[in-house]
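One chain of protein is taken out of this complex; the other chains stay put.
Now for subunit A:
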Amino acid sequence: MTHPQRRRGGGGRGRGLATGGGGSAVRGRGSESGGGIKGGGKVLVAPHRHAGVFIAKSKGDALVTKNLVPGEIIYDEKRIFVQNEDRSTVEYRVWNPHRSKLAAAINIGVDNIWIKPGLKVLYLGASSGYSVSHVSDIVGHEGCVYAVEHSHICGSDLVNMTEKRTNVIPIIEDARHPAKYRMLVGMVDIILCDINQPDQATIIATNASYFLKPGGHFMITISANSIDSKLSAETVYQKEVEKLQMEELKPTEILPLDNCEGDHACVFGGYRLPRKQNS
């Protein structure tokens, strides 16, 4: 006995900027795995404002990305299966904002994450590869993620993860010396930086001068305690932003991440953006 598959047209986007085409939400005969509903549960998966990210609503209410390697999970996140009309299943993985600062920023409602399918991304501070896997899901097979991680323990997890994913390149090196891995990395469109070091502004600046194309974008997570624990969080963010601005990394948006422990903020911005012509 088959249930009718219905495609929800429009998705009720409402007014406002809807980047990307196709506002249709796929409501499939989906199911959640990992201890969730076993088969028969109905899931609604709709594309997010950002390309490549989706929102899944059923028993849970989560950000998901489409799994680049169906059947593989990184640590033990839940997966959502949606059946299309032609009987093929699409697999989505849940993105946990408590583990990944990028997901927390998207959840809070950042304007633009600048990560799109097909772009090249340099990720400094990849750790065990949780956020990297989701970024690689978003950029897809045409894009590429260069994941830089200094520690060897996390590095081995990262390498295990990249064995399955062909669009991630692990680099187990110190991000302070981009000259050491300049042979592996080409020009990238975006730099994501999640290292909690006091000199992270200089780190991202050197990496940007090596690898980031003019007109590219960046994202930094600033942890106020790592930079300077004596000053207040707002002051720390302000100082970091000034340091970035001196290195031609112009911030466009800064978001405090309230749902993470400690004082964290996310700064999004552009690098050597073309000057606006005064019309």
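Quick note on the criterion: contacts are C-beta pairs under 8 Å (C-beta built on N, C-alpha and C of every residue); 3 or more make two chains touch, one makes a residue touch a chain; residues count from 1.
The working rule: contacts and distances are computed from a predicted model.
Not shown: a single chain whose UniProt protein name, out of "BZIP domain-containing protein", "U3 small nucleolar RNA-associated protein 11", "Aminotransferase class I/classII large domain-containing protein" or "AP-2 complex subunit alpha", is "U3 small nucleolar RNA-associated protein 11". If you put the missing chain back, the residues of subunit A touching it would be 8, 10-17, 25, 27, 32, 36, 42-44, 46-49, 55, 57-63, 77-78, 94, 96-99, 103, 107-111, 241, 250-256, 258, 269, 276.
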